[in-house]
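Removed from the display is one protein chain of the complex; every other protein chain stays in position.
For chain A:
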Amino acid sequence: MISPAVEITGLVKRYGRTTAVDGLTLRCARGEVTAILGPNGAGKTSTIEICEGFLRFDAGSVRVLGLAPGDPALRARVGVMPQSGGVPQAIRASEWLRLVSRFHAHPLPPAALLDRLGLTEHARTPFRRLSGGQQQRLSLAAAVIGRPELVFLDEPTAGLDPQARHACWEVVGELRSAGVSVVLTTHYMDEAEKLADQVVIIDRGRVVAGGSPATLTGAERQLRFRARPGLNLDELLMALPPGSAAKESPAGHYIIEGLVDPSLLATVTAWCATEGVTTEDLSIERRTLEDVFLELTGRELR
């Protein structure tokens, strides 16, 4: 049986008296993109660095491609993009990629990869003179140049401008199509929703929810509209099917939850008509991962 890309059970990591990872359990399937989502300090980087073999852990079990993290056999099979740094300050962009390519048996051509990530005109620029976004892209290139089976990307798009973010997303999409397993951390909701087959939401070192973006946000839809503040929602609720919920948050913004179907929409608009209320920006939306996170933890993601 083929082992999962990553399998973590009951992982605990402490720094002195602080517990950064507190009994975390997760599984990343082969050939999928898994996004570990959580606010700063949730334990994302600790978890990923443990998988990369950089950090020891205090309890639990971790398997990467079926092997213990740090197993020398993983070095060629796993690509790593650290959150920052990891590159000599004076080395030129093209030299770094060429060097890393020389460590691998069947590397991608460095020049083509530089081109792909829009770094060709900076090929001769020393690392320290690259902008933050350019440094990130170079690190991403170095993580994938050896044609690994699995890549760990720690906040790959933090601090990138929108164009560079899209370039990064495209590479992740191509990795996935090519059958590469990708594990990335992020605190961007849209990134997780767009890229990931599986999202694992972590908070305070524990998994609080996991699943595909669609499962997490649910089939449940919301009806949202704006109108004058202070409508009598109890009256509206009586007209709606049982199990529906209505709230006003903030003032003048209304959210109706429940089975949002054409008859519910008709009921709401009919009620508004009898009340003489003009609705604005009426829309039917799915919950976002941001809503899910807020519900699960009671906190904003960032």
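Everything below uses one rule, namely that contacts are C-beta pairs under 8 Å (C-beta built on N, C-alpha and C of every residue); 3 or more make two chains touch, one makes a residue touch a chain; residues count from 1.
The criterion applied here is as follows: contacts and distances are computed from a predicted model.
Engineer: Absent chain per UniProt: "Acyl-CoA dehydrogenase", "ATP synthase subunit b", "Transport permease protein" or "Outer membrane lipoprotein-sorting protein"?
Structural biologist: "Transport permease protein"
Engineer: Identify the residue among A:53, A:156 or A:258 that touches the chain left out of the display.
Structural biologist: Touches the omitted chain: A:53.
Engineer: Of A:72, A:243, A:276 or A:298, which residue touches the hidden chain?
Structural biologist: A:72
Engineer: Could you tell which one of A:41, A:85 or A:218 touches the chain left off the display?
Structural biologist: A:85
Engineer: One chain is left out of this view; which of A:12, A:67, A:99 or A:265 touches it in the full complex?
Structural biologist: From the options A:12, A:67, A:99 or A:265, the contact with the absent chain belongs to A:99.
Engineer: Could you list which residues of chain A touch the chain missing from the display?
Structural biologist: Touching the chain left out of view, chain A contributes residues 52-54, 72, 75-78, 80, 82, 84-91, 95, 98-100, 102-106, 108, 112-113, 115-116, 144, 146-149, 171, 174-175, 177-180.
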